[in-house]
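Here it is, the structure, as structure tokens.
Heads up, one of the protein chains got dropped from this complex, but the rest are sitting where they should.
When the chains are written out, they are named A and B in that same order, and each has its own residue count from 1.
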Amino acid sequence: MRIPAVIALVICAAAGPAFASTDVTFTGTVSDTCTLAVPTPGIMALSTDGTILGSDQTLGVPATVTVLSLGGNTLTLSAPTLTSHPPGYAGGETVQMKFSGLASQPSYVSTQQTIALGLIPLTDLIVNMQVVNANGFAQGDYTAKTVLTCS
Amino acid sequence: MQLKAHMCALLFVAAAGAATAGAAGAQSLSPMHNSGVTPSDIKGFRLSVGNPYPRRMTFLVLPMEPGFKTAAADAAVDFPQLTLAPNSSRQVIVTFRIEPPRTERTIGVCVEPRDLRGTVLPRVCGTYTGRLIGVGG
Partner (left out) sequence: MQLRGLIAVLLLAPPVPALAACNVLVSTSGVLARTGDATVLSSESGVPSVIVISGFLNPSISISDPRLESWPPGFDWTSATVEASYQAAWTLGSSSGGYSSGTQSFSAGIGLAVTVTLNNRVTAAGGFRQGNYTTKTTISCS
């Protein structure tokens, strides 16, 4: 009765301290991602004086680009160009763009624009485009474009 | 032609050495950057192309030089045009040759919608670097 208890006590007392420790490791890989969507493509309309085709004219519609960026990505808008026009159009235009929302370029520019993105949740970039020609435009369809690259 | 046949024969090897694509979901292109070694002069990467639009879309997958302005020579994608259901993604394999005496090459890959009208052409581009085994870190 008491003797086995004493023996047990002695065994426990004679045993060394118990201690164990280990590091638990967690690993993960993160990939940069960028998602672009254009829910509203943009439409240009003619100004009342016939010298500007633009998305901010009456009946024009700016393009909306939805951007989602995870990581150190860059958004580049190429210098806008007139990519198609009707026969008989003589040329001599200036193509310009401006944008707002995710980043701001409030006045029209003709040159490439770069926007540094970091962690951007789903955010809109609104892009306005205009083609300016003091000589006016021949009847027909015109397309102006900027290439928006997320890299 | 010869390059494409060679690439097809090595597709398994390239895929085995290729990086694993990023997470699933509606993403345009993932991963956007990657690098790796190759035992031969051809390097491959597996990428995931996603359709974030609410309708079926066809995308072009284009190998480019790193500045994304000109097409890359000696590079190919197994599916240069992809039609995807809304909010779906699919994997593609891009392969490119590392021409000697080069021991390393970086190419770009851009994904853009084929038929999108309007004033903005959106594209997502990534850069991928291949190195010959035993060279560099």
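Please note the rule applied: a residue touches a chain if its C-beta (ideal position, glycine included) is under 8 Å from a C-beta of that chain, and two chains touch if they have at least 3 such contacts.
Since the model is a prediction, treat every value here as computed from it, not as a measurement.
Colleague: Which of the visible chains would the unseen chain be in contact with across the whole complex?
Modeller: Within the full complex, the chain not displayed touches A, B.
Colleague: Of the residues listed, A:25, A:58 or A:107, which one is in contact with the missing chain?
Modeller: Checking each option in A:25, A:58 or A:107, the one touching the absent chain turns out to be A:25.
Colleague: By the contact criterion defined above, which parts of subunit A meet the unshown chain? Give residue numbers in ascending order.
Modeller: Touching the chain left out of view, subunit A contributes residues 3, 6-7, 10-12, 14-32, 70-72, 118-119, 121.
Colleague: Could you please point out the subunit B residues that touch the chain left off the display?
Modeller: Within subunit B, the residues touching the omitted chain are 23, 31-33.
The rule is short, and it goes like this: only the chains that are shown with their structure count from here on.
Colleague: Calculate how many whole Å lie between the centre of subunit A and the centre of subunit B, each centre taken as the average of the chain's C-alpha atoms.
Modeller: 20
Colleague: So in the complex, which bits of subunit A are touching subunit B?
Modeller: Spelled out, the residues of subunit A in touch with subunit B are 31-38, 40-44, 55, 63, 65-66, 68, 71, 73, 80, 97, 127, 129, 143-151.
Colleague: Give the list of subunit B residues in touch with subunit A in this complex.
Modeller: 21-23, 26-33, 50, 52-53, 68, 108, 110, 113, 116-127
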